[in-house]
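Of the protein chains in this complex, all but one are displayed in their positions.
By written order: A and B. Residues from 1 in each chain.
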Amino acid sequence: MTADIRDHTASQHLADGPPGDAGTVLDVRDLTVSYVGPDGGTVACRDVTFQLGRGEVLGIAGESGSGKSTLITALTRLQRPPATTTAGSIVFHPSDGRPGIDLVPLGSRELRRLRWTSMSIVLQSAMDALNPVMRLGDQFADVLRTHHRGMDRAAAKVRTVELLGMVGISADRARSFPHEMSGGMRQRATIALALACSPQLVVMDEPTTAVDVVMQRQIMAQVLRLRRELGFAVIIVTHDLSLLLEVADRIAIMYAGRIVEIGSAEALYRTPAHPYTRGLRDSFPPLHAPLTTLHGIPGTPPDLRRLPTGCPFHPRCPVAVEACSSTKPPLVHLPDQAAECLLLTPEATS
Amino acid sequence: MLPSLWSNPKVRFGLVVVGFFTALAVLGPWLTESVLGVDPRANDISAIASPPSAEHWLGTTQFGQDVLAQLVAGARGSMFVGVLAALIGTALAIAFGVTAGYFGGTVDHILNFVTNLFMVMPVLPLIFIVSGYLRGTGLWVIAVIIGVFGWAGGARTLRAQTLSVRNRDFVLGMRMLGESHGRLVAVEVLPHLVGWIASMFLGALIGGILAEAGLAFLGISDSGSISWGSMIQAAQSQSAVLRGIWWWFVPPGLCIALIGTAAAMINFGVDELANPKLRAGTRRVIRRTRRAERAVAAEGGAA
Partner (left out) sequence: MSVATSDAAVAPTPETPGSTPTTTRLRVPSRWSFMVRRLGFYLAAAWAAITLNFLLPRMMPGDPSVAIIQQLQRVSGQQLPPETLVSIQALFGNPDANLFEQYLAYLGQLARFDLGTSISRFPTPVSEVVSSGLPWTLMLVGSTTVIAFVLGTGLGVLTGWKAGGRLDAILTPASTFISAVPYFWVALLALWVFGFQLDWFPSSGGYDPDAEGVAFWLSALRYGFLPAATIVFSAFGGWLLGMRNMTVTTVREDYVLLAQAKGLSPGRVVLRYAARNAMLPSFTGFALALGGVIGGALLTEIVFSYPGIGYLLYDALTKRDYPVMQGVFLLIALTVLVANLVADSVYVLVDPRVREQG
């Protein structure tokens, strides 16, 4: 951690400050997701708790196998067997002041009504996310006409053109099939699609891994601009911490199915509290700074079926003490962040 | 891989049934002579077309022959044709599919064209005609004809798989290092195709058994040997259906269907093991998940 990276990132931060204090849009508590197997379940997400403010950008980062994809399908209620939510609640707060709705026990009919109008999703690969045998315009029209009763074909077409325009795609592309468009254009189209029914929350699963770095920045800048204009909140899940540092207001770090640290992007970058966060930060090259020494994290993420005792990170942790292998670390609240690490507890520091 | 194969109930069922019929084919003559004590060709004048009884478990034919003994003897004929046809067909499919996929370019164009030709040719009628010219020949010839004309589907699959293996880094690297083609195919490509080849062999096996049965039904068979198809043909020509001698034509057809089902089950199970998307759709996984969901819901309701 050198001084120039820090200063640099601060100045290059694309996000425009902390979110407005307009309340909470999503309240996730103790969410636990298991994969049911012949010999019981494998817990892929355990006790995930976080709140998302209106218009806020929350980044969730972790290595593959950390449970972040499982978390996304659980949040959006799109999980399929053998995944199942075994505990916790996902309370969505509508913008019109109605009481919050817990998505977990909701039936499929009620869920369908909430889908896309309240919460939409952008998937990792736009190539795979768009129906290859349907014209782009038809894939907008069907969702528009499902949720806006009485909207006719012509009105849906007008709205589609408007949405495509927001991400810089020309109107005649509505007649294209997905394979006739470039990768970046497809990804922007899926973002426009996600905004079709003016949702209050857009969940993005690795939204830019399928495109090159230049396109990545253009797309993220576009997302942030649209967020400013339309006011939706965003959850971005990615393994790319450096991207999150640039775009997210707050960041959650996942390890072995748990959120091990959560806090403002600024705090996580400047003063990461968890050794794993520190390791992640130091293993990415800074985009706009002279190269410095990179430090990877030794070892691999643990097998979720055989988690280490104590802190699940201790076998890979460079600063682990003996107690780490036996004691589960509690969540320790710090001024700008919270983290699960024994070293942060008063006993450890004393 | 092998233990996990066995853990799949579909594969287990398939392997047991295929194993059973293979044993029947190998041990057939010994079984009929020593265990059943009946000659499948012997005519029991005292029991003509008699229904299943203690004497003849599956009854007798119009000629007073024991159906069970014929069934056991027929396993050898049918399995022999099936296995030989499948060996030939698989060898040709490898020759065409792997060569085309591995070399690409002009070689691929030509071989792929030939493969596609055989795919759109009505193979079964073609086999009927060719065997019609060569009538009175043995099971060997019939198996060869079936194998020679029935490889195109497998070749197409193997070609596609070879293409994907060929473009993997290690094969490309070895090629650049100047490794010989033959060695590369044998050491690097074929081992990756073993699953596909095994599955196409099973498909060809049942295809061969079905084709032989069809040929025998048309009257094209080795008059000296018994197969399940020739049993059905004999029943048909003696109007067994009209006379209601169902025990004559039902068992051989059931045997064909059973071994076909077994082969399909093995392939189905292997698909499930190889394709996680398919595996997630199995009844076991879905029911287990639903059960877990119900348990959570009940717990939540109580709390």
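Quick note on the criterion: contacts are C-beta pairs under 8 Å (C-beta built on N, C-alpha and C of every residue); 3 or more make two chains touch, one makes a residue touch a chain.
Bear in mind that the values here come from a model prediction, so they are computed numbers and not experimental data.
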The listed residue (A:152, A:212 or A:303) that touches the chain absent from the view is A:212
Which residue of A:90, A:121, A:156 or A:280 touches the chain not shown here
A:121
By the document's definition of touch, the residue of B:220, B:234 or B:270 touching the omitted chain is B:220
Contacts from chain B to the absent chain lie at residues 112-113, 116-117, 119-126, 128-130, 132-134, 152-153, 206, 210-211, 213-214, 217-220, 229, 232, 235-236, 241-242, 244, 246, 249-250, 252-253, 256-261, 263-265, 268, 271, 275, 277-278, 280-287
Which chain A residues touch the hidden chain?
76, 78, 80-81, 108, 111-117, 120-121, 123-125, 127-134, 142-143, 146-147, 165-171, 176-177, 179-180, 182-185, 188, 190, 210-212, 214-215, 218, 222
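One rule holds in what follows: only the chains that are shown with their structure count from here on.
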Rounded Å distance, chain A centre to chain B centre (Cα mean):
50
So in the complex, which bits of chain B are touching chain A?
280, 284-286, 288-293, 296-297, 300
Residues of chain A touching chain B in the complex:
34, 36-38, 41, 80-87, 105
